[in-house]
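FYI, not all chains are in this one, though none of them got moved.
Chains here go by letter, A, B and C, matching the order in which they are written, and residues are numbered from 1 within each.
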Amino acid sequence: MNSSWAREVAAILGKELRVELRGRVGLYSTLVFAVGAVTALGIASIRGEPSPSLAAGLLWVALLFACVVGLARTFLSEEEQGTADLLRLLANPGPVFWGKAVFNMLLLIAVALFVVPLFVLFVKVEVVAPFLLISGVLCGCAGLAAVVSMCGALASRAQGRGLLMGVISLPLLLPVLAAGITALRGAFGDPSAESWSAVASLGGMAVAFSSLGPYLYAAVWKQ
Amino acid sequence: MIYRIFLLLAGIGVTALYVWAPGAKGFPQEESAKILFFHVPPAMLCTLFYLWGAVMAIRYLMSKDLRFDVRSVAAIEVGTLLCVLATVTGMVFAKVQWGAFWEWDPRQTSIFIQLLIYAAYFALRYSFPTPVRSAAYSSAYAIFAALTAPFLIFILPRLNLWPSSHAGANQAVVGGGLDPTYRTIFYTTLVVILLCFAWAYKVRVREGEEGLLKEVSDGLATGGSDSPDPGVVRPVRLRDRD
Amino acid sequence: MMLSVTGLGKRFGPRWVFRGIEFCLPAGEALVVTGANGAGKSTLLRILAGLEVASAGEVVHHAHLGYVSPELSLYSQLTGIEHLEFARNLRGLPANSDETLLESVGLSDAQNVRVSAYSTGMKARLRLALAIQCEPGILLLDEPGASLDEEGRSLVERVLDEQRSRGVVVLATNDPAERRFGDCELKLGA
């Protein structure tokens, strides 16, 4: 993890930010997007206040949504626009993976920053453990972004991309979602949840997937 | 000038009425229900401005004349202002009358959806590189957005999605639950607020048209910033026709 | 008078790419558009094709259009023959001629290959086939010879000759050798 590596990651990340959030409307769009997603959840749960565990599930569905929207952009559009060759000529797979994964994480965390408070307000769940909520969301976002980036990276290079993506992403996504739900259940007041160990395993998954990602990506890089 | 003096007088008048008016009957808290004057008219008028914005958008798409686009944005901006006003006064109202800022009451929900729809309008509008394309796409969106209004205003609240606390309030105002003086005050406020915001609309349109002129004179009127008008350019013949 | 253009101008932002262009092309004539890179040749052709809106002036014609440009992307997942079939259905042409058309541009071997596996020159040939499929009155060729081999360039010449008997041609090019195809020349950015 030397300085050239960091420089390359920064270059990829900078390019991603420029392309996707260029101009005045980037942040505003993120905000409107987040409010829209939460309103959907609010409307869905109007009647019958959701239990802590369902509330946690809903929140993760919204975050997964934000993540998948970003994912398609970062990896698939490189292939669709045909710029993947340029990238392969200029860059190394490791930094490319990391730059894009970090972008996905940042986007997801920006959305989460808006989504979580709004969710608490609109869906009227009670936060009994704010610190647990914050750390759960952060670790979960990191894990989700890592998994989704990995799936996108693999899928983007595969012929008949879709099938592969479908087959690999579900088994990877579900553990993250399950752990994320357990973590937030505790935060929303379900005492039976073993939330801190779930947060730990979320962190573990985030680290594992994002350190595995570059190797997998390198393996499909010049096929 | 006359217009502004009128607005000033009207403002003073309404404030005076507001201070002197008796509490509104039919509400849990009669005295504080006077916020009604600043809640219901904006809520009614914002839809009016949004619809006007859509009408101007249609005229833009038919004529491709950017002045209509300016009117369309102006109307939508003013409408959004009114919409924010209705939502905020409504929230205060709700806190006092129902005890919570937000309840997902059908009216609350529908106005909030409307607010979001037009918030997205601005995101779309400022995402295009050229003014003409931005005008065309945001006009199309404005028309599409206006199509949702009937569903939001008439159909959704009638689907019994949610128990509505607004029903009683609606009864109090529209169902004739208010006494005659009250009704007079109410309609006076409505007209005054309409005039106020019509004025804001006018100002915004004037400003927008000035912007258009500047944009055009950059290229057309002064002959382009980087080249004098070269006159007519014709092909030269390379060989005679056989 | 197949194609007439009066006072045509285009600007991006405040900068005019060209303005005041006037010409009338009678049937059987070919116009060559030349000029340095960035002079506005492609922009002019895109306006004639209706892909871009002019900032001033107007274009009058009453004919089908065929348009070829290296910037025109094809569907990478469809094969050559599927492209022609798709275009034929959209244009409402009778069903028969796809294979012969592909053969005439030298793609009969690759007719069932997806465009993602085509070489640059093969794509250029397919674009040409798509443009002449509807037997257009006006054929707009933007650098038709770029990345074609000798045989391909003579194919372009053949297409040009055929087109003269059917209508008009506007050809934009950077290749000095292609100037000879024109009856008249419009030099942009001079």
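In this section, a contact is a pair of C-beta atoms (placed from the backbone, for glycine too) under 8 Å apart; a residue touches a chain by one contact, two chains touch by 3 or more.
If you're wondering where the values come from, they're calculated on a predicted model, not measured in any experiment.
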Counting every copy in the structure file gives the formula A x2, B x1, C x2
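Note that only the chains that are shown with their structure count from here on.
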Taking the mean of the CA coordinates per chain, how far is chain B from chain C in Å? 47
Mind checking the centre-to-centre distance between chain A and chain B? Centres are C-alpha means, answer in whole Å. 36
So the centre of each chain is just the mean of its C-alpha atoms; given that, what is the distance between chain A and chain C in Å? 45
Got the chain A residues that touch at least 2 other chains? none
For chain C, residues that touch 2 or more chains besides their own: none
Parts of chain C lying in touch with chain B, wherever the complex brings them together: 7, 11-16, 18-23, 28-29, 31-32, 53, 55-56, 179, 182-188
Within the complex, which stretch of chain A touches chain B? 23-25, 28-29, 32, 35-36, 39, 42-43, 46-47, 121-122
So in the complex, the part of chain B that touches chain A is made up of which residues? 102, 104, 109, 112-113, 116, 119-120, 122-123, 126-127, 161-162
